[in-house]
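Every protein chain except one is present and positioned as in the full complex.
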Amino acid sequence: MKKIKIGSAGLGRLGYEHACNLATRVPGAELTAITDIDESKLKQVKSELNVPYAYTDFKEMCANPELDAIAIVTPSALHTEQIEIALNAGKHVFCEKPLDTNIEHCKKAEKVVEAHKDKIFMLGFMRRYDYSYRKAKEKIENGDIGRVILVRSYTQDPITTIEGTLAFAPHSGGQFLDMCVHDIDLCRWFTGSEPKNMWGIGGCFEFEQYRQWNDADNVGCMIQFEDETMAFMFAGRAAAHGCNVETEIIGTRGTLRIGSVGTDSLLEVMSEHGVCRECYPDFVARWHNAYIAEMEEFVKCIQENRKPNVTVYDGTAVSKIANRCKESFEKGQMLPYEK
Amino acid sequence: MKKIKIGSAGLGRLGYEHACNLATRVPGAELTAITDIDESKLKQVKSELNVPYAYTDFKEMCANPELDAIAIVTPSALHTEQIEIALNAGKHVFCEKPLDTNIEHCKKAEKVVEAHKDKIFMLGFMRRYDYSYRKAKEKIENGDIGRVILVRSYTQDPITTIEGTLAFAPHSGGQFLDMCVHDIDLCRWFTGSEPKNMWGIGGCFEFEQYRQWNDADNVGCMIQFEDETMAFMFAGRAAAHGCNVETEIIGTRGTLRIGSVGTDSLLEVMSEHGVCRECYPDFVARWHNAYIAEMEEFVKCIQENRKPNVTVYDGTAVSKIANRCKESFEKGQMLPYEK
Amino acid sequence: MKKIKIGSAGLGRLGYEHACNLATRVPGAELTAITDIDESKLKQVKSELNVPYAYTDFKEMCANPELDAIAIVTPSALHTEQIEIALNAGKHVFCEKPLDTNIEHCKKAEKVVEAHKDKIFMLGFMRRYDYSYRKAKEKIENGDIGRVILVRSYTQDPITTIEGTLAFAPHSGGQFLDMCVHDIDLCRWFTGSEPKNMWGIGGCFEFEQYRQWNDADNVGCMIQFEDETMAFMFAGRAAAHGCNVETEIIGTRGTLRIGSVGTDSLLEVMSEHGVCRECYPDFVARWHNAYIAEMEEFVKCIQENRKPNVTVYDGTAVSKIANRCKESFEKGQMLPYEK
Partner (left out) sequence: MKKIKIGSAGLGRLGYEHACNLATRVPGAELTAITDIDESKLKQVKSELNVPYAYTDFKEMCANPELDAIAIVTPSALHTEQIEIALNAGKHVFCEKPLDTNIEHCKKAEKVVEAHKDKIFMLGFMRRYDYSYRKAKEKIENGDIGRVILVRSYTQDPITTIEGTLAFAPHSGGQFLDMCVHDIDLCRWFTGSEPKNMWGIGGCFEFEQYRQWNDADNVGCMIQFEDETMAFMFAGRAAAHGCNVETEIIGTRGTLRIGSVGTDSLLEVMSEHGVCRECYPDFVARWHNAYIAEMEEFVKCIQENRKPNVTVYDGTAVSKIANRCKESFEKGQMLPYEK
C-alpha cells in the first residue's frame, strides 16, 4: 500500500502532537511537510522529525505536488479558508475541531467539500476514535443498553494548565464553542437525534475575569432531543484532579460509563490519602491513542477511498448547537432549536 | 437515660422497616404502639415485634398517654392532618417524606409545628443521615472542595420492582414529587442556596402508561440557584443494575461522589462478565443504616431537647420546588422560581 | 420470643464494643451484667449502658441465676478456664478468638464443651458473619466459581494504632497467633480442607523491637492443603492507608474478592491526590456490622436451640495451624502439618 504523504499546518500544542504521530506512529502516513508562522519552531520541528519540507505559508505548502493530504491544526478562524485552499489544490483534508465557530463559514465549508466529492474530508472529533468510546458505541448499536434515555458528558480541564487556559480565553469562542463541542458531537453520535430545546447556564466560581468575555469558568447545559432523549453537559476550566472527560449513556436496558474514573494507568496507590488512582494530566495524554487512531482512519479512508464517519455536516451541526447553547446562556433562557 | 416510647403509624414496606428498627435496632427507642388499617398485618407485626399496643385508628394511638412520640409512615396525603393530631396530643413527631405534596397543607403543617415549639418535629430525609452523605457534608463544610459549582443527583429504582412501582404510580404525585424530592433536599443542603430557575424534561422511554398521568418513566431537571450554583437531577423507574442513588458535588477545589459505584458489599466478582460489583437490590437495603441513624437522631433530639437538622420548612421548600419542576415539565418550559 | 440475658466479661476495646451492641443493637439480647477488673471503667459502663449488674469477679457473675449466657471478651490466656466456669454454671457461652493459643488448653475446652451438649458454644470468628464474606461463601457453595484453587488473605492493622499494637506485642502470641488466625479460619472455611504443608516467613521491616519476641512486623505464609488447594496469607502491623482486610478466592470458573478496595463508605474524593476512596480507620469500624451479626446469630442459636457454624473444634484447629506457622517461621523451614 502506497504511503500517504501529508502536510501538517500549525505547530501549537496539538499541532505538534499530530506532527509527531504522523511522522512516527501512524501506519501508512508520511509527514512530508509542515507549516507554521513561527519560523524558529518550524526549523526545530523540521529537524527533529526529519520533515522534507517546511513552509510559513499555507498556500505554498498546498501547492507542493508531492503531498496527498493536508492536516489543518490551526486556529479555528482560519479553518474554512484553508479547507478551501487545500481542496482546490487537490488534496485530501483533515481539519481539527471545531469546523468553524461561525455558521456562515461552516456552510461555505460544506459547499467546498461538496464540490470535491472525490476528496476525503474528515473532521477531528477524536473522541469517536478513542477505544473506550468505540466500545460504547458498539454496545449501543448492538442493543445492549436498549433505547438511550440520557447522555451525560463532562469536559474538565485541569487546574494545572489554568494559565494557558486563561491566556487563550479571549480567542476561544467561549466555553460552549471551545469545550462543549466535543460533548455535543458525542450526544448526537450516541442518540442519533437532534436537539429540540436547550438551556445553558454557568457562572464565574473562581475566575471573575471570564465575565468580561460574557463567558464562565464552569457551564452546564441541558438539551432535550427531538425524540425525548435527554442530555446534560458540564464543562469546567480547572478540575483539581486533572483532565477529566467522562460520558455516561443511560439506556432502558443498561448503562455505559466512559472515564468515570479516568485514570491514566492501571496503577492504584494506597497511602494516607486512601486508595487512589491518578488522573490524566492533560488532554494530550488523555487522547494520545485516539489522535493516532483518527489519523490512521484518515489514512485508511484515503487508501481505501471511503468516507470517514465524521463529516463536514457534523461540524456545522455541532457549531450551530454550541452557538445556540451560548445564546441561551447569554439570554438566561431556554431556547428552541431548529436544525 | 429514659427510653423513648414510640407509636408508629403505617406498616407498608417502609413502615415495617421503621417498626423493626424502632423495636430492635435504635438505642433509646421502644416501639410501644403500631397502627395500620390492615388488621391482619397489624396483628402479625404486633406479635412478631412484641408491641404492647396496636390500633387501627391513628387518633386513638395518639391518645395513649404512655407514648412520647409518633412516627408517621403513612401515605403523604395524610401527613399534615396526622402531624396536627399527634402534636396536639402532646407527642413528638417524626414524619416520612414528603411533608405533603400540596403546598397549602405544608404551610398548615408549618403553623402547627410552630404552635408546638416544645415538641420535636423531624422530617424523614434519611439521606442526610447516611454515613457517606454525612462524610461528604463534613468535607464541604470543612472547605475541602472549595465553593460548590454543581450538584448532580440521581435516583433510580430497580427494574426488579417495576410492578409495584407501576401500581403505585397513579398515587405517587409523579416522578418529581415522588423521587426527586430527595435529590432536591440534597441540593439545598449541599449548596445552601435556593433555586432561581428550573427546567424539567422527561419521556416515556419504555412504559407508555405514564403518559396518562402526565408523568414519565425517566425525568431530568436542571436547576440554576440564586448564587449561580448549578444542579442536575435525574430520576428513573427501572435501572437494570439495581437501586442506584448517586450524588456528585463538584467544587472549585475538589469533587465528591457518593455511590458512584453503589455496591451493596465489598465483594467483587470476576467472571466472564468481567470484574463486577453488585448493586443494592432496593431502597430498603440501600438506606438500612440511614433509617436507623435518623431514628437514633430523632430519639436523641427528644432526649437532649434539641431541634433536628431537617425542619418542617425544608419539607415545604422541597415540595414547592418539586411542584415547580413538575409544572415546568408539563408546560415544556423553563420557569423562574420564587421562594 | 423471650429476650436472652447476657453477661459480658471484659471491657477492653472490643469488650466495650460487644457490650454496646448487646445493650442496644442486637435484637433479642439484653445486656444484664458486665465484668472487668478495672472498677472505675466498670462503674462508668454500667451507668452509660444502664446495666443491672456489674462484677469484678467472673465466677460471681456466672453465679447470677438471671443470666442465660456469657460473652467472654477477656485476654485469651483466660478463655479456657472461663469457658469451663460459665458452662458449669449452666450458661451458654460466646468466646472471642482465639480459643486459646495453647493447644492443650484448647483440647480441654473441647472436652468441657462436649460435656455440656445442651448448651450453645460459639467462637468469635466474626468475619464469617460479615455480609461480604457471607455473600462470597454463598457463591462458592452455589458453584459459581467452580473448584477453589487459591485463597489469599491479608490482615493489616493501620499505622495510626501502632503504639497500642506495640504495647500489646509481648502478650499477643506473635503475629501468626494474633492476626493470622482470622485468615486461617477463612482458608479452612472457604476450602473445606486441612493444611498439609506450610512455610511462614517474615521480617522486621520497620520495627526492630519485634525481634526480641521472636516476632516480625510483617509476615507471610504459604499453605498447601491436603487437596492441593493453595493459600497465601499476609499480615502487617502498620498499613499507611488504614485497616486493610482483604480476601481473594480464585476458582476454576471465577474469582471473588472481598475488600480489595476496602473503603468505609460509598464516598469518592477527587483532589490533587487523584480519585481516592478512604479506608476503614480500624478493625472496630471495619467489623461493626459483623460483630452485631455474630451476636444476633448467637442469640438466635440459643432461642432456636441450634448449633452455631463456628465450633470449638474450629478454634483448636486454627490455633494449632497458627502455632505450626509460627514454628515454621522460627525454624526457617517448611513444615508438614498433621491434623
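In this document, chain identifiers A, B and C correspond to the written order of the chains, with residue numbering beginning at 1 in each.
The rule we apply is simple: a residue touches a chain if its C-beta (ideal position, glycine included) is under 8 Å from a C-beta of that chain, and two chains touch if they have at least 3 such contacts.
Computed from a predicted structure; not experimentally measured.
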{"item": "Touch partners, limited to displayed chains, of the chain removed from view", "value": "A, B, C"}
{"item": "Touching residue (missing chain; options C:Leu166, C:Met222 or C:Val284)", "value": "C:Met222"}
{"item": "Identified contact with the non-displayed chain, of B:Leu14, B:Ala89, B:Ile103 or B:Cys276", "value": "B:Cys276"}
{"item": "Residue among A:Ala19, A:Leu256 or A:Met295 that touches the chain left out of view", "value": "A:Leu256"}
{"item": "Those residues of chain B which, in the complete complex, touch the missing chain", "value": "239-242, 244, 261, 263, 268-279"}
{"item": "Where the unshown chain meets chain C, residue by residue", "value": "146-147, 149-150, 152, 197, 199, 201-206, 218, 220, 222, 224, 228-230, 232, 234, 236, 238-241, 250, 252-255, 260, 332-334"}
{"item": "Contacts of chain A with the absent chain, listed as residue ranges", "value": "1, 23-28, 50, 131-132, 135-136, 139, 144-145, 253-262, 264-272, 278"}
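The criterion applied here is as follows: only the chains that are shown with their structure count from here on.
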{"item": "Chain located farthest away, centre of chain B as origin (C-alpha)", "value": "A"}
{"item": "Closest chain to global C-alpha mean, per-chain Cα centroids", "value": "B"}
{"item": "Averaged-CA centre spacing for the pair chain C and chain B, given as whole angstrom", "value": "37"}
{"item": "Centre-to-centre distance between chain B and chain A (centres being mean Cα positions), rounded to whole Å", "value": "42"}
{"item": "Two or more partner chains touched - positions in chain C", "value": "261, 268-272, 278"}
